[in-house]
Structure formats: C-alpha cells, structure tokens
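Structure incoming, see below.
Every protein chain except one is present and positioned as in the full complex.
Should a chain be cited, it is by its letter among A and B, assigned in written order, with residues numbered from 1 in that chain.
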Amino acid sequence: MSESAARVLRADGLELWRGDRRLFTGVSFHLDDGELLHIVGPNGCGKTSLLRVLCGLTLPETGEVYWEGRKIRRARADFHASLCYLGHRESLKADLTAEENLHFQLGLRTWISEADVHGALERVGLTRQRTVPARSLSAGQKRRVSLAKALASGARLWVLDEPYTNLDVDGRALVDEMMGQHLEKGGLVLLVAHQSHGVHAGITRRLELG
Amino acid sequence: MEWPGLATAFWLQLVRDLRLAFRHIGQAANPLMFFVMVTTLFPLALSPAPEQLASIAPGVIWVSALLASLLAAESLFRQDVEDGTMEQLALSPQPLSILLLAKTTAHWLMTGLPLVIMAPIVGHALFLAPEAVPATMLALLLATPVLSLAGAVMAALTVGLRRGGGLLSLLILPIVMPVLIFGARATDLAVQGLDTAGVIYLLSAVLLLAVSLAPAGMAAAMRISLD
Partner (left out) sequence: MFEFIHKMGSPPHFWRLSGALAPWLGWASLLLIVAGLIGGMVLAPEDYQQKDAFRIIYFHVPSAWLSMFAYVIMATAAAIGLVWRIKLAHSVAAACAPIGASFTFLALATGSIWGKPMWGTWWVWDARLTSELVLLFLYFGYMALRAAIDDETRADRASALLAIIGVINIPIIKYSVEWWNTLHQPATISKLGKPSMDSAMLMPLLIMWLGFTCYFVAVLLIRTRAEILARERNKKWLRDVLGSG
C-alpha cells in the first residue's frame, strides 16, 4: 500500500478489447509529480482508447487505474477534480463564446473569476476573440481555447490527446512551454502525440504502444 | 480537493442549456408546434362536430402531448455527445446525474412547460369542457416532467446509435403508458365533474418516483453510451 500510495497515477495491467480485436494488453506504468509520459504508437493501436481508460471514461477488460493509491472508480470525484482532459474534439459549444464556454466548463470544477478566464485567454493569444461565438473561430483558435481551459483549470493531471493538431509554429511552442511550466510546478502530463515534444523540464518518459 | 457544490453545478448547467435553447428558439419550439398540429389532425380526420370532438378531447390532448415529448427526447443529448461537451461533463467532479437532471429540467422548461400553457387553447379548439381545463393543466404539469425524465433516460441509452429515432420511441412508449392512463383519466374525471384528487396524487407519486430514480438511470446510461 505504501508503495502504491507513493505513486500519484498508476496503471496496472490494463487490457482493452474492441469487438474481436485486442487493442492492448498488459499496459502498466506509473507517473509522479513533475513527470510527463509520452504515449506513442502507430495509428489505430489504441492510444486514444488508452487515454479514455486512464480518465475513467472507458472500462478496461482487466486491470485498474489508481489515483493516489485509490481505484479511480472508487474515487471518481476526487480524481476528476484533479484532471483536465483535452480530447481530439474541442468540446466547445458552437453557439457560446469562448468566454462562456470556459466559464461554464471551469465553473463546474473550481470557483473561477472573469479575470482568470481573461488571463488564460490572453495567455493563448485570444484576447480579441473572447466574445466571438466558437463557431466562427478557426480550428487552431478553438484548440487554443482548449489550451486556455487547461491553464485555468488548476488541474494537477493534464491528459492531452494530440494537442499540436491544427496549431501553427507559435502555437506548438506554446504547448511545449505550457507543459514545461506545468511540470515545473509539480504537475503531471499524459501526452499522446505523433510528433516528438519539445519539453525540457521535469522528467519525460515514453510509452510505446502496439 | 474542493469543488463547487451541487446547486452551483445544477444552476450553471441549467443556465447554459437555456441560453443555448434561446439562441435557437425555433428548434426548441418544434415539439410545441407538433403538439398543436397533431391535435388539429383529429377534427380534420374525424369530423368537426363539437360533441364528437368533446368526447375524444381528453385522449387527443394526452396522446399528442406524449408524442410531442417523444419527438423532443431525440435531441436532448445528441448534440452534446457529438461535440464532445458531454465527455467533459462526465469528467467533471460533479455527479453526472445532477448535470443531466439540470439538462432535463432545461429541456422540460423549453418543451414540456409550453405544452401545459398551450393546453387551454388546444382544449378550447377541441370543445373540451371549460371546467376540465384546470385539472388537465395540473395533470400535465405533473405528467410532462415524467415524460421528459423517462425520455431522458432512454435518450441517454440510445444516444450515438445510428437507428436512434424509431428505437427511442419503442423504448419510451411502454414505460410511460401509466402516465398516459392516469393523465387522460384526470381530464376525463374533470369533464364528468368528478373529484380528480386521487388521480392527481397518483401522478404526483409517479413524478416523485421518476425524479428520484431517473437521474441515476440517466447517468448510468450515459456512462455506458460514452464508453
């Protein structure tokens, strides 16, 4: 118990099937404060599915995920309060502005002020677009809104599924910088990305899938 | 870890959904239009004779309300699941049951409550006895939330399926049959000038049961659908 409690996030023997196909089996790893795990593998090897299992969205066939020594199924609210998941969809309501979207999603998890939302949007370079409905933002700008959400969420664990998609050079550098600062503050990052990341802070490791 | 309480979560979700609904007010009004149009079909298909219409009015009003709620249930969660915001709700520290209950409440305010308000006009057009109108409205006020809640559970089960539409009706209809029976009976009793208290109590009991069980059912169903 003392050993598992020392690990902030721990995956133990995860196995997942989709129909007749086994996506992965025996996936075990652990992640501590200030660590980044870069999950790589060919298309269709189940990287996104693994992230969904780790977040508790998908039930694995066998295996467990532990957060601070407790099964995430048993400590769902605590775990999700510490988690910010950016999927490959942007999860924005097209009819709400960037500001309204963030205010709602962050409001469910912390007490957030207008200034916090502004600050986060300014950091990702969307000060002028903050009152534009999300439907009129470009794909890259939407991605930046999601990044702002991670920044303002105060979550310890970031789960990022292909965060570089649709971003320009500046944007990709911003992602690296954000992740670096998050690790320095003692945060944890789970990253799925085809390209290699440019994070030089904290401890970074790789997990080959498939 | 600390996070905002249930009331805050419920309120945020309710306000967000209402705001979205008002930005697409036309879409939200569809079930109401449907309700009114179905009731107009009966005089056209049967006969416009007042006494004949008056005798079928209770049934027509209740069947139309039921069909309108079926139509409305389809769109309840679909958009949120498609654009990925539902995933974010499932990953928030708040109980998914509370958030989905808030969504269903907003949905009822936009699609169920208008039916209650419209009932006197529809009743008048069908020559429903005026003294039956208050009882019908009260019964609808109790019954339409049950229809929304039952619809929400089934919508959560079938969201994301290709054959969603027809399947959803097949799942909802048997479950809500008691509501139809009690509701139509309430109107019927009121038309005959009898006491409706008993039926109203039955409907209230069904509503209480639905409010206490449906949110857990929705959340469980939604987690299965997101899997």
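Quick note on the criterion: contacts are C-beta pairs under 8 Å (C-beta built on N, C-alpha and C of every residue); 3 or more make two chains touch, one makes a residue touch a chain.
Not measured: the values here are computed from a predicted model.
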> Touching the left-out chain: which of B:M37, B:L170 or B:L208?
Replying inline: B:L170
> In the full complex, which of A:R18, A:R135 or A:K185 touches the chain missing from this view?
Replying inline: A:R18
> Looking at the whole complex, which of B:W108, B:F127 or B:F182 touches the chain that is not displayed?
Replying inline: B:F182
> Any idea which of B:E82, B:E131, B:D195 or B:D227 touches the chain not displayed?
Replying inline: B:D227
> Considering the entire assembly, which residues of subunit A contact the chain that has been omitted?
Replying inline: 17-20, 59
>> Need a quick check: the contact residues on subunit B for the chain that isn't drawn.
In response: 153, 157-158, 161-163, 167, 170-171, 173-175, 177-178, 181-182, 185, 206, 209, 213, 217, 220-221, 224-225, 227
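In the analysis below, only the chains that are shown with their structure count from here on.
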> What whole-number Å value describes the gap between the mean CA coordinates of subunit A and subunit B?
Replying inline: 37
>> Please output the residues of subunit A touching subunit B within their complex, sorted ascending.
In response: 55-59, 77-78, 80-83, 85, 87, 89-96, 100, 104-105, 107-111
> Of all residues in subunit B, which touch subunit A in the complex?
Replying inline: 1-4, 8-9, 12-13, 16, 19-20, 23-24, 83-85, 87-95, 99, 223, 226-227
